[in-house]
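With one protein chain removed, the remaining protein chains of the complex are shown where they sit.
Moving on to chain A:
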Amino acid sequence: MASRKESMSTPTAPMASTSSGATLDSPVKQIQIEGLVVLKMIKHYQEEGQGTEVVQGVLLGLVVEDRLEITNCFPFPQHTEDDADFDEVQYQMEMMRSLRHVNIDHLHVGWYQSTYYGSFVSRALLDSQFSYQHAIEESVVLIYDPIKTAQGSLSLKAYRLTPKLMEICKEKDFSAEGLKKAMIGFEHMFEEVPIVIKNSHLINVLMWELEEKSTVADKHELLNLSSSNHLEKSLQLLMDRVDDMSQDIVKYNTYSRNLSKQQQQKHQYTQRRQQENAQRQTRGEPPLPEEDISKMFKPPQPPPRMDTLLIAGQINNYCQNVKEFTSQNLGKLFLAEALQGHNS
């Protein structure tokens, strides 16, 4: 019984740790989204993105003091043609020009992406977000998780790159020394920005109308007790990532072993040289020239650390999601127990 109670208290901790404890020292402290944007994102995924494909789009809005207000968005077409690059820029320009005609905020403030079971920490995301944040300081990426949303509650998170990570990306120095210098762990890569949903009063009136007119929902997904399907998939993805991670670790271990072996060889070589030189001196012969050691023993290439960092971040994310899911399910199971207790 004691173990059960303990695990009930830990689920509350993850919510605090995702905001990385300390206050954000970035220019954006809060994100304010309009209901329209939320609905548009949901619709976009529902219609265009099935399976493991991600759907992306652009967020429009403006910055007010330390808040980022997102007032509209438009989706990106999928990459189906070969000349997708040129198409994209042109598409974006045309869209923004047209939206300006109807008085919609045409300032680019970020982008959104859907995710499959929470697997969004990838090189592509990092690069895109870096180029956005480099151009526009306050931009964010909104991650919408449709599968979690389908289970009962909207899952929308906003992320930015930490200033430390921005520095590193600017220098393009992804080596082990660079990362060590900056003391970046996977927790310091992304920072989450809290989201607030704000609706104008007219939209509020619309909400009242909708509630009156629409039929009551007949599916209460949130209270669904079955959990194994979702858990299986999440754990599968987690296992894949952990495999990747262990491969990376093996690579790193071989690298460090090679490095230390090389150090030893160098040491031995220099010692032998010195011995020989000492012998030759005693015999009266000229000493052998000092050869350039570094040319003889080329140091092995250190493996790139950036991917490992990304994988670690992704694993962390998966674990977080799994924990949230299990805490919800535990609550539901206890509810069911209470109900059954009443019946019998």
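Keep this in mind: contacts are C-beta pairs under 8 Å (C-beta built on N, C-alpha and C of every residue); 3 or more make two chains touch, one makes a residue touch a chain; residues count from 1.
Basically, contacts and distances are computed from a predicted model.
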item	value
Omitted chain, identified by the protein name its UniProt record gives, among "Eukaryotic translation initiation factor 3 subunit F", "Cysteine dioxygenase", "A-type voltage-gated potassium channel KCND1" or "Pyridoxal phosphate (PLP)-dependent transferase superfamily protein"	"Eukaryotic translation initiation factor 3 subunit F"
Missing-partner contacts on chain A, residue numbers	3-4, 7, 10-12, 15, 32, 34-36, 38-40, 42-48, 71-72, 74-77, 91, 94-95, 98, 101-104, 146, 149-150, 152-154, 156, 176, 179-180, 183, 185-187, 194-211, 213-214, 217, 219-223, 227-228, 231, 235, 238, 242, 245, 249, 252, 305, 308, 312, 315-316, 318-320, 322-333, 335-337, 340, 343-344
